[in-house]
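Every protein chain except one is present and positioned as in the full complex.
Which chain is which? They are A and B, in the order written, and residues in each are numbered from 1.
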Amino acid sequence: MRQHITFRNKSDSISVHMERRSLIVICVLFFLSLSAVIAGTSLGNTVIPPLEVIQSILKIGSGEHDFVIHTLRLPRVLVALLVGAALGVSGAILQGIIRNPLASPDIIGITGGASVAAVAFVTFLAGTVSISFMPLAAIVGAMIVSITIYLLAWKNGVTPIRLVLVGIGISAIMGAGTTFMLVMSPYFTAGKAYIWLTGSVYGSTWEDVYLILPVTAVIIPCVVILARNLNLQEFGDEVATGLGAAVQRQRLTLLAFSVLLAGVAVSIGGAIGFVGLIAPHIARKLVGRPFGSLTIVSALVGSLLVFVADWLGRTAFYPLDIPAGIFTAGVGAPFFLYLLFKNRNQL
Amino acid sequence: MFHLYASVKMKVAGFCLLLLLLTGAFVSSLIFGRTPLTFSTAMQAFLHYDAALIEHVVVLTERLPRAVIATVVGASLAVAGALMQALTRNPLASPSTFGINAGAIFFIVIAIVVFSVSSLVQLTWVAFVGAAISAVTVYSLGSMGKDGLTPVKIVLAGTAITALFVSFTQAILVLDETGLQDVMFWLAGSISGRTLDMLIPVLPYMGVAGVMSLFMGRAINLLITGDDIAKGMGQNTLLVKCMMGAIIVLLAGSSVAVVGAVGFIGLVVPHLSRAFVGNDYRLLIPFSALAGAVLLLSADVVARLLIMPTEIPIGVMTALIGGPFFVYIARKGVTKI
Partner (left out) sequence: MFKLGKKSLLVLASMVLLLSIITGCGTNGQAGTTTDSSKPAAENQAQGTTNTQTSEAESVRVIEHPMGKTDVKGTPKRVVTLYQGATDVVVALGVKPVGVVEAWGEKKVFDYLAADLEGVPLLGLETQPNLEEIHKLKPDLIIASKFRHEEIYNQLSAIAPTVSTEVLYDWKATLKVASQALNIEEQGNKLLADWDSRVADFKQKMGDRLPIEASIINFRADHVRIYYMGYAGTILKELGFTRPPGHDADTWGVEVTSKESIPDMNADVIFNFNYAGKDAEANKKTADDWMNHPLWKNIDAVKNNQVHQVNDIIWNIAGGYKSAHMLLDGLYDTFKLQK
């Protein structure tokens, strides 16, 4: 029985190495995500039988539920899955590079940057500029803040610890900025900004799907291909450089991927917390350290996390629609403490 | 920039400068605000109080409590920060990085939203308990493991606790939007609108802790040479550490209880003070106390002047000052103190 399966192209320049067990896990999770699309679309206050959902998606159904499925539920389910995938991979990259189990887009300030930009947008520009430009503002914010963090952490190279610490400091400044705007803006807008800050995929449309789908579809495979290098990095700078990987360059590329993924996810779903932290940990439990499969599994786990959170949010207190971020925080925050306790010897 | 032993001249000059600044900041706090006053009016209010004059009433009932609270809280936070940096051997330690603010605020939000606690005095005590709980949690989480306390572990533990409490707080607020505004100023921290009635219940604790801290300078100097050396010199290090912990919780907890989340004073001030008096805790503690008072007083004056008629939450002001400073230290390198 073969333990490893290797995918490679002819020139051998790209190769993805995968354990048998990982392949099974990925298949199972992929199947689960697919069922989530069906189940998520069929479950709601009005349950639409799964068969009808499939018929409707394939456009061979009676058309009775087409509106609810195509306009309301399906885009929302897809956005939840894609946002989760983006956050999961973003977190996996950060944890890999920073070699710190507590790293995630929320902790080191990427989410903070996106939030400040988005809240500023709502506070100062809502009403004058169409709200559909908010995602753009969030992505730009995430980008600027991450570049700032990276540059500030630069001192003959970037050490993971310095990156985390600078990120935490910048996070605090961003938090102050956000609070400032929340206090300053008329109270009703503050309430709106708060829902957004918690993170929610309420009101997702196909436009959101079209925005996030290409990004995840391009970047996640790139990350998987670059994965070999990250496997080396986990040994530490010295070992990795010794093995010939141009550490800083790879690190920069991967960080940029991570920021893009997180920025796009936040721009659409708001600051859905802790997914970038938890997903890679669950993934590591399932498939271990090899980074290629870890990336894929993190994406799938992240998808399912956000999906379940959102599904609970829209059904648990029906007809109230609770932001998905509340549920991810409810699971994520205690998990964070557990991680802290578990990793007490490694920090 | 931070010498271990600064010259005597420098120390004396530093103290004199600081006393001048403190007087200046205190007076500014009395005369600047919604209704601008002159120095002589402020003095008149003390010497010949006339209840019919709006200016006199403003000085005595609003400006003075505010200035006193800023002074006491600024000093307390700065001393707490200095002690935390010594106790954890971590230059990034301070009440806010330890998650004390977030913990206290989470308990306050719970008290307001879930239990409908409304008296500010009761909330003060709730905040106090929350602060103590998160401080103890972070310290225990940070000191577990084979390396004991490492700077990074402490900061991460503090960030984790902060993230935890902040997300809980947000969850509660999203579910109950009507409560949002009523806790907003707690979240952001504010000296405005706090009365001496809120300071008085916690003042004895702050006073006792403050005085204790002044007498601990020698012991702390010995402690920071290293546990083994200190023990070798006959110090009961456990006792010293416990006392420091108690002082920190009392000072930081009471501060948060009075003004809400005001961060980074405890981080910035001890570092700046070290530049003047070196790392000698016998001087560093009183110096930090004075400098902390000056910093918070000035931040408060600026906060009330920038966007009249309303105010910038003081916590936002201090974070905007302290955040960059945190980054600066992180860049400089986190080595054990």
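Following the convention adopted for this analysis, a contact is a pair of C-beta atoms (placed from the backbone, for glycine too) under 8 Å apart; a residue touches a chain by one contact, two chains touch by 3 or more.
Keep in mind that what you see is a predicted model, and the values were worked out from it rather than measured.
Colleague: Quick one: which of A:L78, A:M143, A:L197 or A:V297 touches the chain that's been left out?
Modeller: A:M143
Colleague: Among the options A:I26, A:L197 or A:V264, which residue touches the chain absent from this view?
Modeller: Considering the complete complex, A:V264 is the one touching the chain left out.
Colleague: By the contact definition given up top, give the residues of chain B that touch the hidden chain.
Modeller: Against the missing chain, chain B presents residues 33-35, 51, 54, 57-58, 61-63, 66, 112, 116, 118-120, 177-179, 181-183, 185-186, 190, 192-193, 195, 304, 309-311.
Colleague: By the contact definition given up top, give the residues of chain A that touch the hidden chain.
Modeller: Here the touching residues of chain A are 44-46, 67-68, 71-73, 126-127, 130-133, 135-136, 139-140, 143, 156-158, 183, 186-188, 191-192, 195, 200, 202-203, 205, 207, 210-211, 214-215, 237, 241, 246-249, 252-253, 256, 260, 264, 267, 314, 318-321.
Going forward, only the chains that are shown with their structure count from here on.
Colleague: Express in whole angstrom the distance between the two chain centres, defined as the mean CA positions of chain A and chain B.
Modeller: Result: the chain centres lie 36 Å from each other.
Colleague: In their shared complex, at which residues does chain A touch chain B?
Modeller: Contact set of chain A toward chain B: 100, 102, 106-107, 152-153, 155, 161-162, 164-166, 168-173, 175-177, 179-180, 182-184, 187, 190-191, 194-195, 197-198, 273-274, 322-323, 325-326, 329-330, 332-334, 336-337, 339-341, 343-347.
Colleague: Going by the contact rule set out above, which residues of chain B touch chain A in the complex?
Modeller: Result: residues 92, 96-97, 141, 144-147, 150, 152-153, 155-157, 159-161, 163-164, 167-168, 170-171, 173-175, 177, 180-181, 184-185, 187-188, 263-264, 307, 310, 312-313, 315-316, 319-320, 322-324, 326-327, 330-331, 333-334 of chain B touch chain A.
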